[in-house]
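See below for the structure under consideration.
Just one protein chain is left out here, and the rest sit where they should.
A and B label the chains in the order they appear, each numbered from 1.
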Amino acid sequence: MSTESIAWPSTAAGSRSFVETLHEWVTTVDHKRLGILYIIYALVFLVIGGIEATVIRIQLIRPHNDFVSPQVFNRLFTMHGTTMIFFVVMPVLFGFANYLIPLMIGARDMAFPRLNAFSFWMTAFGGLFLYFSVVGANGLYGAGNAPDVGWFAYAPLTSQTFSLGHSTDFWTLALLVSGFGSIGTAINIVATVLCMRCPGMTLAKMPLFAWLNLVMAGLVILAVSPLTAAQIMLLVDRYLGGHFFDTQAGGSAVIWMHFFWIFGHPEVYVLVLPAFAFASEIIPVFSRKPIFGYPVMVGATVAIGFISMSVWAHHMFTVGMGAAANTFFVISTMAIAVPTGIKIFNWLATMWGGKIEFKTPMLFCIAFLFQFLIAGLTGVMLGAAPFDWQLGNSYFVVAHFHYVIVGGIMFTLFGAFYYWFPKMSGKMYSETLGKLHFWLFVIGFHLTFDFMHIPGILGMPRRIYTYEPGRGWDTWNLIVTIGVFFQAAGILVFLGNLIWSYFRGELADNDPWDAWTLEWSAHSPPPAYNFALIPTVKSRRPLWDLKHPDDPDWKYE
Amino acid sequence: MQLRGSNQWHFLGSQILVCVCCTAAAFADPASPFSPTNIFAPASTPAKSIFGLSLFVLAVTGAIFLVVFTLLLYSVVKFRKRKNDDGREPPQVYGSNQVELAWTVIPVLIVVALFMATARVIASVQKTARPDNAIEVVAIGHQFWWEYRYPGLGVVTANELHVPVSDDNQSSPTFIKLFSADTDHSFWIPRLAGKTDLIPNHPNSMWIDPHEAGIYLGQCAQYCGTQHAKMLLRVYVQPRADFDRWIQEQRQPATVSAASQGQRIFETTACINCHTVAGTVANGRFGPDLTHLMSRDTIAAGAAKNTPENLRQWILNPDTIKPGSLMPAMQLSGQDLEALTTYLETLR
Partner (left out) sequence: MSTTTIPPVTAELEWNLPSRGQVAMYSLITAEAAIFTIFVVAYLFYMGKSLSGPMPSEVLTPPILYAVCLLSSSLTIHFAGKNLRDGNVRRFGAWWLLTIALGAIFLYGTASEWHRLIYKDGLTITTNLFGTTYYSLVGLHGFHVVMGLLGLTTVMVFTIFGMVQREHAERIDVLSLYWHFVDAVWVVVFTVVYVIGR
């Protein structure tokens, strides 16, 4: 039989100075440490982006409020959107992918450890660079500072004529640099999943987590590159006097929209696929059943990947594309509902007939199912082009995408945090605090984002720093703002739980959830080399086979 | 700690209730809309077609929601781990081709139905040809105000669009060509039609045929810079006779009385670089046409009521009304300001 794993190489010795430890972390190429770096980095930005959101909401709490000036408000939502998408959700997902994929496929590290470190630091540098626009230039107030063009930075607002100073350059360069990081990580993930699997783990026997991240990485490669190209063009315009998006020299504003959304739409599936990956690992374990319809889940994922490349212009129904183009993008957009529906139904079928345990990770996943269902359906409403002529660019859209991103992605993400916390830290989290976090966040989420749909239906556009009284928007905005404080409280409890449990939590078993994938066979936390012996697998649930030698999975698959 | 299924149920149940109530509230009677910008209180054909489609889409998605939600609720309650659990693993089920086929095919059919309904409405709104009796308007988006031109009628105005009622007695829809002078904007009067963007180098068009007289509100719906929030829209739908009278008045140049003190100040300050007053030397085009300023209810794209008080404040320092607007503060002495305002007040 195999050897017992050995603890993390003598970090516990405690004799290391802070500088040595820091040096170790900064120069690390270990996938687990890089994963944790990604995650911590993202958490810091989550608090920053969340504070920005809070200020936005305070400004909108009543009509004609003047908590912040219009200029600052415009910078706030730009920074909030950019931060949350590029420096919170992307890195945190890469962090989990980095940490878990090698463990789940029985490998000792990613395919290219140094590329991995390089990519992390590129991403990190991008985020710091973006925020340098706040402290480095003249700050949030004054000229030449934080970008204020919105997270999709439509031309010609980004041209020299309308955006003086360097704020837009900060935005462009930050995304360009972190984009290189993302592409690097994506290449690494693809190479790892395809080339590092342990013996016996054919593509059809990989955990769904690996599959979903593989498709996610493929999408990053195909989607972030167009953004890179568009950013290069924007830089050519701004620094070399080019005319790509210069409408005064015959350039087109619309082509920027196309380029951005060719990136932007697949991007949202880049964000959501890892969330699906978390759900696909957590739901089976807490229902005590294997994932229902594995091959179909894989097929649906690949289908989502492909279809999502052809729907970008549903963000442009109001730019006047002509009836034929609009019609095409309606059908491609709605087509995505089919594979996504398959996933929802398969998760439900996984729970069906199981024995569901309401541990914190599972609670978050159940809420995810409920919320993602609603969010997807509002997406379909937006996908019906004429309906979008009314709803587009209103608070209904803002509600739709926060419903997916917060209600879908953030919820599974919190689930993932609780689920893998014992593995990453070797300690158990506090279940009580976890449940408290869950309920605070659910209440806050629904107060904020349920009621946000209504001002949208009542004609409230997004990105307005204030609004007129007498439009029937006041009460809804008040409720929406109140919800944010519940969310903030929830997140504070969450952060508190992480920190408290890390120092004071009970020691965790290697396999606290009685789970089935390979990472649970490693020590908690895993040693630098993960597995003393590279495992061999015969089925999708290697640990099930081990625990039930009389009734192993490979007989059925 | 075991979470009781019923807890979950209560919570989720109350959520739905809230949602349903809100939707119902939003479906207010079109005659007394819940909000002047309610998309569910349409008053013009394009908005009505969209409303019809919305109801269909809402019904379909609502039904899907109910079915899937019930399934979710049922499995959470029914299959929760009981207190007296025997600790054995439940039967391991790996999948089932029949069921999976079913929940692939049914959504496909639903999608096809949704798509056909949508495609019909797209065609009916986008492909409507302009009838001969239509009013033609050119709307130009500026940072952060609207310019309107009636090419056939020789009228130029700003921020407040006047159109005739178009009903069964006399159909006279308004076709609007949309241009932008600078950045992207979007023209959105929720009760009259969906929004359409105004994009430089990319002419667009849309149409409305309001069935009832009244003032319809809206605002710019594409982020266009600092004052995107105060780029408000007002559409005055008037009975045909009133509309014709309005056009007549707007066609007149400014009444030429003996050039007043105020007019002299206006014409010797930078004002004329940016503003037009027909019949005088002022022919700037950067800012709104002021020829019939006093015929408008608001100034600065709806940011303030058109009162002498506000005018004075606006000219003295536009930033106090609309921080970031592109009109500079004019640094006038109190006396000059007074005279200037008096002059502006004669521009009826």
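Quick note on the criterion: a residue touches a chain if its C-beta (ideal position, glycine included) is under 8 Å from a C-beta of that chain, and two chains touch if they have at least 3 such contacts.
Quick caveat, the model's predicted, so the values are computed rather than measured.
> Which of the displayed chains are touched by the chain that has been omitted?
Hidden chain, whole complex, touched shown chains: A.
> Which residue from A:Leu157, A:Ala300, A:Met424 or A:Val537 sits in contact with the chain not drawn here?
The one listed residue touching the chain not shown is A:Val537.
> Pick out which of A:Ser69, A:Thr228 or A:Thr466 touches the chain that's been left out of the picture.
Of all options in A:Ser69, A:Thr228 or A:Thr466, contact with the hidden chain holds for A:Thr228.
> In the whole complex, not just what's shown, which of A:Val47, A:Val72, A:Leu128 or A:Ile187 touches the removed chain?
Per the contact definition at the top, the residue touching the missing chain is A:Ile187.
> Touch as defined at the start, partner being the missing chain; which of A:Arg16, A:Arg62, A:Lys435 or A:Lys547 qualifies?
Candidates A:Arg16, A:Arg62, A:Lys435 or A:Lys547; residue touching the omitted chain: A:Lys547.
> For review purposes, identify every residue of subunit A that touches the missing chain, sorted by number.
1-2, 111-112, 183, 186-188, 190-191, 194-197, 199-200, 221-226, 228-230, 232-233, 236-237, 240-244, 249-252, 255, 259, 262, 509-511, 514, 520-522, 531-533, 535-538, 542-543, 545-547
FYI, only the chains that are shown with their structure count from here on.
> Which residues, counting only subunit A, touch subunit B once they are in their complex?
Touch residues, subunit A against subunit B: 69-71, 74, 148, 150, 154, 156-157, 161-162, 247-248, 250-254, 287-290, 292-296, 318-320, 322-323, 326-327, 330-331, 334-335, 337-338, 341-342, 344-346, 348-349, 351-358, 363, 366, 369-370, 373-374, 377-378, 380-381, 384-394, 431-432, 435, 442, 446, 450-451, 453-454, 457-468, 470-473, 548, 551, 553, 556-557.
> Which part of subunit B faces subunit A closely enough to touch in the complex?
Residues of subunit B touching subunit A: 1-3, 8, 11-12, 15, 18-19, 22, 25-26, 34-40, 47, 49-50, 53-54, 57-58, 61, 64-65, 68-69, 71-72, 75-76, 79-82, 85, 89-96, 99-100, 103-104, 107-108, 110-111, 114-115, 117-119, 121-123, 125-127, 178, 182-184, 186, 188, 190, 193-197, 199-202, 204-205, 217-230, 232, 302, 323-324.
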